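For this view, one protein chain was removed and the others were kept in their places.
By written order: A, B and C. Residues from 1 in each chain.
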């Protein structure tokens, strides 16, 4: 999970680093999708980013929930941050996530791993209707069919368990082949 | 639950009556809502119908799933039948209903009662974006806030457990006060 | 899905066959599991059956909901029918299934296919605490770890989309690798 919103938060970079060594941090994870008029997921949007090791990684949209920020506002903020201000996300009506991903700093405790922190990520599938443009540090935004998105070739480019989370999302919407 | 689509089905009226005495019938129940851009439910649409006893009842959208019909197609069909062809329902991505209401011909087995049949109703909250007009035999379509919709005055006009189903829907979307 | 409870129902074999050509039939599908004291799924139980083609198939527990039968009673009845009267299923508290599998007589409409009928199957993960013995026409009951159960070798022995349903169940309980 990328972390770029530090400056928009209520903590200095040092304070956030300190808190991350002491407390689980609340995150949202978003699987952005295009749907047809019958509610069927047609494509899933994955961000491409250059990793510090020189590889190209595929990523979901995700980020921290800020102090005094509602989950639905965090969802809008992170989708617009990563997919652009015209992406027009349809925020879920219910606060119930399709799953909760527990990212641990120690690998192997759960399928999810984040070396920087213990993050508790509420995960949602979010349709986007509008014009999506990758922003921030992403190289590109690629739309894949459910079959492509759950292929081994794609999943091996996803790290920290995000491939598992993507497959859970596809299972939830009935598109895991 | 009103039943008006018999002629669109694959059974004669007599055959359907016969099946209803032998088998549970698959239904969908829809709580139609208006939402704001943050996904918050602002109003709930209830149909007004004149009952055979001369009272005015409030009802959700519901109806049978036909042979060889997908649940998402049944949702579209029943919303458009009751709210009009321009209602533009946003069909849920996941087939998982927020609850299953078991309507029994015998009162008291569950909170749900339908004297005509044993119906197993998959229940969904469905946002409608478009222009809604009550069709068929409904007198009117009224939009109520969540607080109004869960008031005793409204619930006492709902029958067969539909008031309970409405409150379950409001609880699911975080709007039950 | 096997269908062996016909004689226990309210229809003759001919009447049931007739209804199946006209109406969607309500089913329950059960993924039986063993869990540890922390609620983690440790193993999944699959039935082995000899198919009419001479192959050995792996199957979930499933069957019809009868007229005037509650879903939770159908779950108990089918688990005890397939896993024995001492299997001690823990029936879910909520009627909300983790998914709904739409079995169509025509292949390819959904991932689920049943040549005999259009079945709408409410799917639940059900822990069993007791002594499980395969009954009826099953050859054996085999307990597999989540990793084994989601392997290609196992999934290719499951038919009609049951392998997809099993993977959806594993995703729901956070055990899909």
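Here, a contact is a pair of C-beta atoms (placed from the backbone, for glycine too) under 8 Å apart; a residue touches a chain by one contact, two chains touch by 3 or more.
If you're wondering where the values come from, they're calculated on a predicted model, not measured in any experiment.
Note on the chain not shown: across the whole complex it touches A, B, C. If you put the hidden chain back, the residue from A:29, A:62, A:99 or A:162 that touches it is A:99.
Chain A residues in contact with the hidden partner, per the touch definition given at the top, are 10-11, 15, 19, 21-26, 65-71, 94-100, 102, 104-106, 109-110, 118, 120, 122.
Although one chain is not shown, part of chain B still touches it, namely residues 99, 110-111, 164, 167-168, 171-172, 174, 176-177. By the touch rule set out above, chain C reaches the unshown chain at residues 33, 35, 37-41, 72-73, 76, 90-96, 98, 125, 127, 172-174.
Note that in this section only the chains that are shown with their structure count from here on.
By the residue-number overlap criterion, the interface of chain A with chain B counts as same, with over half of its numbers used by both chains. Residue positions of chain C with contacts to 2 or more other chains are 99, 110.
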